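Apart from one protein chain that is not included, each protein chain of the complex appears where it belongs.
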Amino acid sequence: MELSVRQMSNFNYSTSFQNAVFPNPIFTASGCAGSGKELAQFFPLTEIGAVVTKSIMVKARSGRPTPRMAETPSGMLNSIGLQGPGIDQFLAEDIPFLQKAGARIIVSIAGESVDDYGSLARRLRGVPGLSALEVNISCPNVENRGQVFACDPIASRSVVEVVRRVLGGELPIIVKLSPDVTDIVSIANEVIAAGADGLALINTLLGMVIDIDTMRPKLGGKTGGLSGPAIRPVAVRAIYQVHQAFPKIPILGMGGIASGRDALELVFAGASGVSVGTATFGNPNAVLKVKDELANLLIERGFTNFKEAVGFAHRSADV
Amino acid sequence: MELSVRQMSNFNYSTSFQNAVFPNPIFTASGCAGSGKELAQFFPLTEIGAVVTKSIMVKARSGRPTPRMAETPSGMLNSIGLQGPGIDQFLAEDIPFLQKAGARIIVSIAGESVDDYGSLARRLRGVPGLSALEVNISCPNVENRGQVFACDPIASRSVVEVVRRVLGGELPIIVKLSPDVTDIVSIANEVIAAGADGLALINTLLGMVIDIDTMRPKLGGKTGGLSGPAIRPVAVRAIYQVHQAFPKIPILGMGGIASGRDALELVFAGASGVSVGTATFGNPNAVLKVKDELANLLIERGFTNFKEAVGFAHRSADV
Amino acid sequence: MKINRRAQQRTVEIVSNKRVGAYHHMIFAVGDMALHALPGNFVAISVGGPGSAMVLRRAFAIYRTHDRGNYGGTLELVVAPHGQGSKWLTALPMHATVDMVGPLGTSFGIPTEPVNALLVGGGYGSAPLFGLAELLKDGGSRVDMVLGASSAGKIYAPLEGKRAVNSMTITTDDGSAGTKGQVVSVLAGLIERYDVDIIYSCGPMAMLAAIQDIATQTGIMHQCAVEEAMACGIGVCMTCVVPLRDETGLVKMSRSCIDGPVMDGASVLWNSSGKIPDGTFGAPNV
Partner (left out) sequence: MKINRRAQQRTVEIVSNKRVGAYHHMIFAVGDMALHALPGNFVAISVGGPGSAMVLRRAFAIYRTHDRGNYGGTLELVVAPHGQGSKWLTALPMHATVDMVGPLGTSFGIPTEPVNALLVGGGYGSAPLFGLAELLKDGGSRVDMVLGASSAGKIYAPLEGKRAVNSMTITTDDGSAGTKGQVVSVLAGLIERYDVDIIYSCGPMAMLAAIQDIATQTGIMHQCAVEEAMACGIGVCMTCVVPLRDETGLVKMSRSCIDGPVMDGASVLWNSSGKIPDGTFGAPNV
């Protein structure tokens, strides 16, 4: 510990997603950090790489009925249903707070139609102090019988094309993919072709819990998203596959990260940044913990630069 | 407990998959019960609904290199790679043992080509004492760049058509699907159209663990199949969706079942039978434990017939 | 907005763990976390230890606190061994440590003038009411209490707590203690007898909803501590919401961990588990 801290000064922890540079690669995960205010009670938001906001939509949204959560073995299901105040109130209240707190900001956007994504990008284009957009395409597309965008290569592509067109080269676009697909590499391929600068992997897996006492689905929304350590092996696999196919595209990894050793798996698989989601529910200081532990583990392994470790498992695997 | 046992006499625990009838619905999971001999050391195989054999292939197969397993939070990865002796030795050694032990037998078959499945069905057609075939289509199709059959609706369909043609109406066919697909209901639809009598849900999820000390994938086969309680919410969801779409097709459910309460979730979601896999590794008597606990839970809830409970969450959800 | 300004995360030691009826009364040495807790606040505790499959904290209403004593500041809980998490917690020995975050959430509002207060608790829901009773008494209020549970063992009412209130009424579903029936069946009588100005309550959602009905009928104030399933307890996950009408009349799905657990009973749209009430901010247009 002593040693690590001493050596820290020589360790370059910074990472980048296209032109966006972050002092360290540990971010919050979308939907798992409230508006930022709540976590700021536990640590200064400047300490972490970036705050990824909950996915914001064009209009206010009540979300799904309760119960909205169920604990599962080493994980949880949630069915929040993207509750949020809509882009206007978000820009009026949440963004100014984050700016004042000095946080690096990645805004996550979500829409019900391709147009929604375009409108959101337009509203966000000129906002000062944003580092990147995360485009959450794990949303039902109302124009296509509610099929989730991320499950349809064509729809995924259309969303990214629109956002790219609106933004020009102004802000890096990180597209967040769902693991609930037959071939995540082919979806990645589409969104990269459409102009994604980076990918966020993975969103939650679709799951269900049945309450054995009421004998019906436990969640108000019936199904929910599975997150937490349970899904980490799926995240590692998805990141490994996508990094293998597109080694130059930076990946923001997430899925069950609660410690430095967990984050290290994602980094070796190919993640240039790591978001911490569910772990924050169990430990308000989880993001900081992951940040400190990961640095120590990398230093112990002789890395002097975080970026050298990204995708290392691919290089060492063929030795 | 007392009470439950007394009432047991009035409780009808039997289940059926088309014309195959089983005294109770708790089976082993393919690949998780050795050849049956090993478990017979712990309890008589007649006690459980059926033994589902490890997937047998046409030829002998060495499987993947070691390491073949990694423990993960509430789960494990395996990359056995379908090690087995091939159908000849299987028929000469494993089947006679199971027959002698009085076990009800479901043979799981796996192939590298559509023809393989046909050959296997031909070899098994006349074998006395089999209750059903489980068709494991989560195998790479060597004729189609190694794409897993279960990920391709057309290939899945072809396999089932061939097996159906060879078997005629002789043995029920239970087709085992992979959860690693964008739309499991559409795959189910194909295999049902091709003649499946039942479905087995779910096979493992594709995952990876990276060893943070060697800094490379931990498994010899790099990726592996994720099983255990971690995946239970995915199994419940898949079973619920498929039962909703095809309420008359019996489902053999599996994925993280280690107790009666776990099994009950699957039954309420729509499973007519429940296979216990990974839990046997943690507890050699897990299959029996699940069987006893599930019966007690059903009796406590006033069910007198197991079959009434199948899919109950669908009926109670809309009250 | 209240953002748990005084919340701390710390490792705290169990200095007492005693079974009392169906519950465990547990005392933790929490240092200055005890200084800031008010009746109605709760704490969130990690359960299961390292290597546990349980990833979420469990919330517990604070029963009472002491600023100083043999163990420095202490904080007390009344815990029902219910599922895996609470069973793990109540099985811990003396001197074991747990990770605790607190104090969290809103607290009961204390009137500036003396009033006639009726405190209603269901099961372990009595826990936060004793500290509240003390505060109210200190302010010169009359405090009557009614506690209900399924059976006698599930009434948590320590002797000193009983003594501190002006009257104590007990109801049990099975009649094993006090009046047979539910708390709501005795409320109307008590409200009249003691000329009640305000009801404070804590217990299962169905009980709170029923109390609100009576409060509405009788036109008296009702502050209640709700109990929605919480994943984080600190306002970051949006799982714990209840539909709440704000000052402007707008109904929002509001977090019971941050905008609650103590809420104005008249502002809650009760019996809406499983649905989004029509007109809620952002509700789907049907």
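Some points to look at:
We call the chains A, B and C, going by the order they appear; numbering starts again at 1 in every chain.
Rule of thumb we're sticking to: contacts are C-beta pairs under 8 Å (C-beta built on N, C-alpha and C of every residue); 3 or more make two chains touch, one makes a residue touch a chain.
In this text the structure is predicted, and so the values were computed from the model without any measurement.
The chain that is not drawn here is touched, among residues B:P23, B:G195 or B:P284, by B:P284. Among C:V15, C:A37, C:A53 or C:A225, only C:A53 touches the chain left out of the display.
Touching the chain that is not shown, out of B:I80, B:A101 or B:A245: B:I80 (per the contact rule at the top).
Hidden from this view is one chain, which touches chain B at 31-34, 37-42, 54, 59-69, 71, 73-76, 78, 80, 83-86, 220, 228-229, 258, 278-285.
Although one chain is hidden here, its contacts on chain A can still be listed: residues 73-74, 229. Residues touching the missing chain, restricted to chain C, are 48, 50-54, 84-85, 88 (touch as defined at the top).
Just so it is clear, only the chains that are shown with their structure count from here on.
Chain B has its Cα centroid 34 Å from the Cα centroid of chain A. Taking the mean of the C-alpha atoms as each chain's centre, chain B and chain C sit 46 Å apart.
Remark: chain A and chain C have CA centroids separated by 35 Å (rounded to whole angstrom). Across the assembly, chain A contributes residues 73-75, 228-229 that each touch 2 or more other chains. In chain C, the residues that touch at least two other chains are 53.
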